[in-house]
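What follows is a single structure, written as structure tokens, with notes after it.
As you look at this complex, bear in mind that one protein chain is not there, while each of the others sits in place.
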Amino acid sequence: MKRTFVILASNPMSLFGLILVGVVVFSAVFADFIAPFPEHRGAVVDFTNFNQPPHWPNIFGTDLVGRDLFSRILYAYRISLMLGVVVLAIAVPIGVTVGLAAGYLGGWVDFILMRLTDVFLSIPPLVLAMAIMGLLEPTLTNGMLAVTAMWWPWYARLVYNVTRSEAQEGYVLAAQIIGASRLHIMFMEILPNCVPSIVTKMTLDLGFVILIASSLSFLGLGVQAPTPDLGSMVAEGGNYLPDSWWLTVFPSLAILIAVFGFNLVGDALRQVLGSDQ
Amino acid sequence: MKALLDIRDLTLSFRGLEGENRVLHGISLNVAKGEKVALVGESGSGKSVTARIILGLLQEQRSTRVSGAVEFDGQDLEAMPAKARHRLRGTDISMIFQDPTSSLNPVYPIDVQFHEVLKRRDPKITRAAARERASEALRDVSIEDAKRVLDSYSFQLSGGMNQRVMIAMALANEPKLLIADEPGTALDVTVQAQTLHLMRDLVERKHTSVLFISHNLGVVREFADRVYVIYKGKIVEEGPTHALFSDPGHPYTRALMAAVPKITGGGIPEIPDRSDSFSEPIVVHPATEASS
Partner (left out) sequence: MSAVDQTTPVLDVRNVSKTFISGEHRVKALDSVSLKVMRGQCLAVVGESGSGKSTLANLLLGIHQPTTGDLYLDGNLLPGHRTLPLRRMIQLVQQNPLSSLNPRRTVGASLRLALDVHDIGDRQGRRERVGALLEEVGLPADFAARYPAALSGGQRQRVAVARALACEPEIVVLDEPTSALDVLVQARVLRMLDELRHRRNLTYVFITHDLGVVRNIADRVAVFEKGQLVEESDTETIFINPDNPYTRRLISAIPIVSDEEETLRRSLMEETNDG
């Protein structure tokens, strides 16, 4: 763990990624202290200072109802990260269990679970999410549900592939000869060897979940007003381009920083941990 | 007589997170024209990295530091530009690796790979001419149905057959020096013995110099004219094969010989875990009349 961190920090690109991720996480966690106008995350209206370009103290400018854009972006990060963490916290255990079971048990378990996974993988993710959101109310909870439904199959595939190759290793044979149960072999022997691949993918995915959630809210299907969200900020601001450029540019940059940062760290982790998808 | 390959005081260090790790502590060895020399040692002794340095593969890495002289055929390899060094590989210096099946590319038939090999020496050689040369080379390693083998893919041939193909390819460009790194270790014992004899006869006929890298003392004894024993990046003993095997002088060499289970029996000797005597200075057996 410590070694991994040292290696990451010694490479300029991954160090840059770590800094970006650090900025995003720090902003999300300490938004209450950093944001100059914390109350602007809600329904605040200030028509004396609306649609203003960047100036002091509104360094990113203000939106159409006079709220500080910088403060709103910080809170949007919090929502995005929370969304990412919750989605992964649900999708990863499901996907991992499915992948382990299919990969190790084989036979009809493999057939049924992996065909089910294939079905989910064959639907374009955004379409699946839109279908679910259309069916249900477009709330934050449903947004998470939608993104989770399209996310677990990727983990099932990943863990399935790793499991299939790990199952050929001598240590699995050794556990079988000793007489260990299948559950033990799956979760205690094989799973720890999947962890590097899973962690790497999770890091990469935090960026992608943020991107997908933003896409959904860009389409009006995600987080609803007045909760700040990067995707809906970009969508809204897009109507006022190019005059009110700050409404689009700063939220877009915020998405870019988060996605780019998590990708850099994820790629570096993949190399350091020697995991390959 | 001037040696074909002359390595003097070669050191190698890897730079890592925890500082520098010295792998070779100034080794010197030489191979004369037409001579078969073995470098024998355990894993981690530095024998394989020595081969990589001769091929110029390690110098190009940023994390390594090499010092000392490597002279091949009168030229200083260290002073040579990377491009010229690259040109030597596959022409004047060729190599055989441990596992023949994974050294051959499974997606091309053997004749295409032979063509590529021959193009290293003669870029304009035609497919037909290459095939002709390849058939000859395969006959040299006792492959009679060269046509079938040339049209096959490596996975269609047995391990022993692939090994012979590798030997034929390695010698097809009439190299001056052949580096064989644990050849045939992945093969069955009877096949290994067979291909080893074949290789020995062939290099003797062609007067190719060989640097033979192995951990297996028995194989070395059958193959080499002269032996260097390497231990932890230092040469601890050198001499003509017969002299060294009949009267090993260095404690490490003696331990190695004692540790090999004998087909005449006698049980398994007790080998100390670590011995200070292993770091005693090098023992050199004088060259015999016949080999000079």
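Which chain is which? They are A and B, in the order written, and residues in each are numbered from 1.
By our rule, a residue touches a chain if its C-beta (ideal position, glycine included) is under 8 Å from a C-beta of that chain, and two chains touch if they have at least 3 such contacts.
None of the values given here were measured: they were computed from a predicted structure.
S.K.: Could you run through the displayed chains and say which ones the absent chain touches?
M.R.: Every shown chain touched by the left-out chain: A, B.
S.K.: Per the definition of touch given earlier, which of A:G106, A:P192 or A:G238 contacts the omitted chain?
M.R.: The single option touching the absent chain is A:P192.
S.K.: In the full complex, which bits of chain A touch the chain not displayed? Write them out.
M.R.: Chain A touches the chain not shown through residues 169-171, 173-181, 184, 188-189, 192-193, 195.
S.K.: Extract the touching residues of chain B with respect to the undisplayed chain.
M.R.: 42-43, 159, 188-194, 215-219, 221-222, 245-246, 255-271, 273
Throughout what follows, only the chains that are shown with their structure count from here on.
S.K.: In whole angstrom, how far does the Cα centroid of chain A sit from the Cα centroid of chain B?
M.R.: 51
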